[in-house]
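A protein chain is absent from this complex, but the other protein chains hold their places.
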Amino acid sequence: MTKKASSSSKETDSKPDNDKFVWTRKDLVGLDELSAEEIVHILDTAQSFQEVSTRSIKKVPALRGKVVALLFFEDSTRTRMSFELAASRLSADTVFLSGKGSSTSKGETTLDTVRNVEAMGVDAFVIRHSQSGAPHLLQDKVNVPIINAGDGQHEHPTQALLDIFTIRQKLGTLEGVRVAIVGDIAHSRVARSNILGLKKLGAEVVVVGPPTLVPSTITAMGCEVSNSLDDILDQVDVINMLRIQFERFASNLFPSVREYSSLFGMNSKRLAKCRKNVLIMHPGPINRGVELTSDVADGPNSCILQQVTNGLAVRMAVLYLVSRGRE
Amino acid sequence: MTKKASSSSKETDSKPDNDKFVWTRKDLVGLDELSAEEIVHILDTAQSFQEVSTRSIKKVPALRGKVVALLFFEDSTRTRMSFELAASRLSADTVFLSGKGSSTSKGETTLDTVRNVEAMGVDAFVIRHSQSGAPHLLQDKVNVPIINAGDGQHEHPTQALLDIFTIRQKLGTLEGVRVAIVGDIAHSRVARSNILGLKKLGAEVVVVGPPTLVPSTITAMGCEVSNSLDDILDQVDVINMLRIQFERFASNLFPSVREYSSLFGMNSKRLAKCRKNVLIMHPGPINRGVELTSDVADGPNSCILQQVTNGLAVRMAVLYLVSRGRE
Partner (left out) sequence: MTKKASSSSKETDSKPDNDKFVWTRKDLVGLDELSAEEIVHILDTAQSFQEVSTRSIKKVPALRGKVVALLFFEDSTRTRMSFELAASRLSADTVFLSGKGSSTSKGETTLDTVRNVEAMGVDAFVIRHSQSGAPHLLQDKVNVPIINAGDGQHEHPTQALLDIFTIRQKLGTLEGVRVAIVGDIAHSRVARSNILGLKKLGAEVVVVGPPTLVPSTITAMGCEVSNSLDDILDQVDVINMLRIQFERFASNLFPSVREYSSLFGMNSKRLAKCRKNVLIMHPGPINRGVELTSDVADGPNSCILQQVTNGLAVRMAVLYLVSRGRE
């Protein structure tokens, strides 16, 4: 694993020299299609860029003069900000389109919107869309790179990559690491992308939640299923708590927040039964007192804010690789 | 027609040297007041900037350190993005004000809002407003340049300029070119600006639509009127299909979308009756199946995406000329 990104921020190109591997993909739409080697290359590139964020001047000129279009057909504050800052650290310009008030609301198709923005000469797309598969449908129809920033219930590859990056950073490897993913597995693109990536890198995954939220077919992805958080506490190195999306309660998938929390919430009592250095993770934004209590969220096992920090480096890496990795 | 914009993007000023003509206007509020020579100068300057968009680093330092304020009292995604990217390619910073949630909603007059932003030291305004004439009212009251990005049913000069640029690019000239503009002529600022510009450059214009949408008084602008698209198909070099604004159906100006589309929509059957190299244009966003069918929109005669690309160059030219053309 190399670590470069030169210290002179001004004129150096700061192309990371992970030179054993050549990136060949135009797009990053999901972890499903990536090889283990490609995932590791993204993580290594992210590690190269990590150092940029510790500088006084947090910029490298790698994408100077390039334009990254952030097309958020579905709203997201933190993912948008993370990509925006990642682009900015690479010296790219960004242009933002939100689902609300966009041409889409004037009856334009998503494809026409994307092709129009492409015709304006942008160099990469970051696309969030409420429809599963939207980035896949678009990727062959436009010539510039597409990065999936979350599509429906399908994939959220950069979130999984930053989760995996954080585990590797803390534990040194993914090989043989046991990861629990807790919550609404059925509807979670974060869970799907995590399972795909973790399995490829040799980790073991157990998904945990009530039967209504954990489809038994998920075992086909190579993970174990448990309906009891208490049962697996002392068997895992990482517990990744998914965000509860309260709008789903109306659909009777959840009995009540209180019951969910008492069965599947992380608290100090449960933490005491975990392995000593267990990592507590959460993709955010957290509902304090629901998925986890404040003492756990802010405690020494939590790496929630570290995930956010790592997200920048991972997104810099992905933006860099799809834009310039093939050069 | 000169073509410069130097190839070194870094320190050269890249002022286009269309040196036979000196731009004298502070503002671009409409094509009505421009001479043919001024319009040609904008087109030539746009052609100079076209090359910038093909570079790896798509930036020239022409407006470095300048601030362009985008005041969109009326919403627009694509025009806003086009101006924002055009400013960015000239190395200008942008600041954006949307009609929603702005001071205007606190009871402030448009003039006060604009004067306030001027007092913040911005260097140019791009203004879209739902009221016809708003930019004209403002232009003598502020000292910095104003570019009209669409005002009510009045003018949308940069849209017309990019349409005309595209025709000149494809056909080599405007002189004697016959252009049909099809749709809701009565309420269209795009139609008005196109007619004004096309006539000044020697083109012939025929406006086409149902009698409710084509006022007979429009002949005073020097164009012919037809209520039948089929009648003029083989008589024109360009067909510019206006966007149908569905909210107008409620006002009984349209019988029904289906009827409109059957009479005034472009499809492969109608295209077959056109001149062989007829240009099919549309200002976007398009309603597929209404103004034109997908095979026409995506077919070889369509230059809809080329219009979008050219919009960048035209807006770079306009921003450049009002900001620095008088130097």
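Chains: A and B, in written order; residue numbering restarts at 1 for each.
We take it that contacts are C-beta pairs under 8 Å (C-beta built on N, C-alpha and C of every residue); 3 or more make two chains touch, one makes a residue touch a chain.
Small disclaimer: the values here were computed from a predicted structure and weren't measured.
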Sites on subunit A contacted by the missing partner chain, in the whole complex: 9, 53, 55-59, 75, 77-78, 81-82, 84-85, 88, 100, 246, 284-288, 305-306, 308-309, 311-312
Contact residues on subunit B toward the hidden chain run 64-67, 93, 95, 97, 101-103, 106-109, 112-113, 115-122
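The definition used in the following text is that only the chains that are shown with their structure count from here on.
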Subunit A to subunit B, mean C-alpha position gap in Å, rounds to 40
